[in-house]
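One protein chain is absent from this view; the other protein chains keep their places.
Order of writing sets the chain letters: A and B. Residues in each chain are counted from 1.
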Amino acid sequence: MADTNMMRRLKRRKMLRQAANLVLLYGGMTALAVILIIPFLWTLSTSLKHPAEVFAFPPRFIPQQIHWRNYADAWMRVPFGRYFINSIIVSCSVTLGQVFTSALAAFAFARLDFPGRNKLFLGYLGTMMIPGQVTMIPVFIVCKQLNLIDTYAALILPGLFSAYGTFMLRQFFLTIPKDLEEAAIIDGLNYWQIFTHVIVPLSKPALFTLGTFVFLGAWNDFMWPLIVTNADSMKTLPVGLAAFQGQYSTDWTLLMAGSVIVLTPVLLLYIVNQRFITKGFVMSGLKG
Amino acid sequence: MADAPTSGQSVSPDPVSPSPASEAVRARKNILWRKTNVGYLFLLPNISGFMLFTLIPVVVSLGLSLFSWDILQPARFVGLQNFVELFKDRDFWRYLWNTVYLMAGIPINMLIALLVAMLINRKLPGIIAYRTIYFTPVISPMVAVAMLWRLILNGDTGLLNATIRMVQSSVKGFLTGIAGWFQGSFVSDALVGLANIAATRPPNWLGDPAWSKPALILTGMWGFGYSMLLYLAALQSIPDDLYEAARIDGASAWTQFWKITWPMLSFVNFFIIIMSVIGGFQAFGIQYVMTQGGPAGSTTTIVYYIYRNAFEWFKMGYASAIAWVLFGIIFALTIIQWNMRKRMGEYF
Partner (left out) sequence: MAQVLLKNVCKRYGEVTAVRDVSLAIEDRQFCVLVGPSGCGKTTTLRMIAGLEDITEGEIWVGERVVNYVHPKDRDIAMVFQNYALYPHMTVEENMGFGLRVRRFPKDEIKQRTDEAAGVLDIMQYLDRTPRELSGGQKQRVAVGRAIVRKPKVFLFDEPLSNLDAKLRVQMRAQLKKLHERLQTTIVYVTHDQVEAMTLGDIIVVMKDGVIQQVGEPLTVYDNPCNRFVAGFIGTPPMNFIEVTVRRSGGAVVLDEGGFSVTLPPVLAAKAAAYDGKPATLGIRPEHIHDKATYTGAANAGNTVEAGVDVVELLGNEKHLHLAAGSSMFVAVVDAHIAAHAGRKLPVVFDMDKVHLFDKETENAVF
């Protein structure tokens, strides 16, 4: 009798303690999340303000008047619209191209037997160690000599091949059970058909993850487009935005509108695929 | 069973149908050809890219570093002169120092990342939403990040300084108010003094050479999400029963951390350090957009220096030489990383 009362009291105390811990935990995590989101919110808020409000003190998150015009201005005037289109063209082309060439090469390395295969693959792995800064100067020179500066070719072609993508897909292809391909061989498929009918359908998640990564990388790429474009009409969004900053360094509302334009596709892509993306980042890290 | 010709024997060829011997030989050639060349065919697009954009440029770049060339005039062979000049170049060493200084943010980031990872390493509803939010800065385009932080770090009324000043004024008001109760005594003087200190002007982050690098480090802290994910993955791979056994043995949370968690994280720690250092040596974009390497060259990094030499001053040979020195540093670090990974492979 006394025992059950004590038990009940102890249990209640424990539950209270656990509830308190939970409140603290969620409170802390939420506070951190809010702090992290503030810069994004500030970007959005600034993009909708009147220029005079940008540095008002004390700072306000909600603009007095919402200036949608800023976006129209950014799109037309700057012209972020042009940059946006360039980024789309370049990012999509690079994504499709890189995934395709990497898949082909990964299939060759994983399943086809040819002389020098392993040595060549080690060579590929080796190039992953070379920082881009070493190769960018000669590639730039070549582009310049071939008059490819300020062309889509210069923006897209170097990005069509990736040792990393090849490596990742090869590791994945190796996990596909071999007897499926053998059944296909006996059924009479040639290697191209095996690639398209067996390997590709089974690799959809891996291809998709790689594609997302490549797209993100191409969309966010700054240094190479910077080097290879001078004309305003050919700049991609990141470069265009940076250049714009040089020109209109105090026009913060337009700059922030531009930032929102750059950020939005990325954030959308991320929210939709976040599990793929975070998993991919981790795998690329730990297994690299 | 009947004698059948083996593929080695010669049989007079039947003009109508090929003899089994030659058919076998042809079949053999066919299969061997196919096996060797199909692989190369699949490899072709990728390998041409590899040749064109990696292999050949690497070799050319090495060669370039031995020349002095500004594109307009023919190249002049200077041997190792570029490297000697580099060694004597004071700017180079300064920028190298900048680059290394900026890496001071790495341990800070790792600490934050680890703490947050441990915080969210539980199966609670909505945890994934938090993880998603924490990782968002990592995938944001660098340009947008750079610009918005430039806005926030604006010296006068950027969001950060404005917030600091608001906090300062309330603290000052509070301290001054308390000082009022102890009017006349030394406590009052002390409190007023403290209040004045609290009201010192926050720095002009990006405009002051002394504060520009710390400002960049602060910006970098926002992106702890990548390391956090790696820590999360590592934490989740530690089997629960280790902790349970420790709890039964009576170990405190602190002990559990040091004896179980920390050793199991050694691989991830090492990996993050190496990757961050390699990445740190390649820092460029943020500095270009946020500070243009300034003020007074205080945020110019090695890669920025390469960029300026190559694409602003057109000193191709010199730029290539710097690039190769950078490569050497990174290469050495990567070798260390690969070796560690091989050794640590036992655990994974």
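The rule is short, and it goes like this: a contact is a pair of C-beta atoms (placed from the backbone, for glycine too) under 8 Å apart; a residue touches a chain by one contact, two chains touch by 3 or more.
Bear in mind the structure is a predicted one, so any value in this text is a computation, not a measurement.
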- Task: Taking the full complex into account, find the residue in A:A33, A:L202, A:L267 or A:V282 that is in contact with the omitted chain.
- Result: A:L202
- Note on the structure: The one residue from A:Q18, A:Q193, A:T250 or A:T264 touching the chain left out of view is A:Q193
- Missing-chain contacts mapped onto chain B: 1-2, 4, 6-7, 20, 24, 27-28, 30-31
- Item | Contact set of chain A toward the excluded chain (per top definition) | 177, 179-180, 182-189, 193, 197-198, 201-202
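FYI, only the chains that are shown with their structure count from here on.
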- Message: Quick check: how many Å separate the C-alpha centres of chain A and chain B?
- Response: 15
- Query: Can you list the residues on chain A that touch chain B in the complex?
  - Reply: 22, 25-26, 28-30, 32-33, 36-40, 42-43, 46, 54-59, 100-102, 104-105, 107-109, 112-115, 117, 120, 124, 127, 129-142, 144, 157-158, 160-161, 163, 166, 191, 195, 216, 219-220, 222-223, 226-227, 237-239, 241-242, 245, 252, 255-256, 258-260, 262-263, 266-267, 270-271, 274, 277-278, 281-282, 285-286, 288
- Note on the structure: Counting only contacts in the complex, chain B reaches chain A at residues 35-40, 42-43, 45-50, 53-58, 60-61, 64, 71, 116, 119-120, 124, 128, 130-144, 146-149, 151-152, 154, 156-159, 162-163, 165-166, 222, 226, 229-230, 232-234, 268, 271, 275, 278, 281-282, 284-285, 288-289, 303, 306-307, 310-311, 316, 319-320, 323-324, 326-327, 330-331, 334, 341, 348
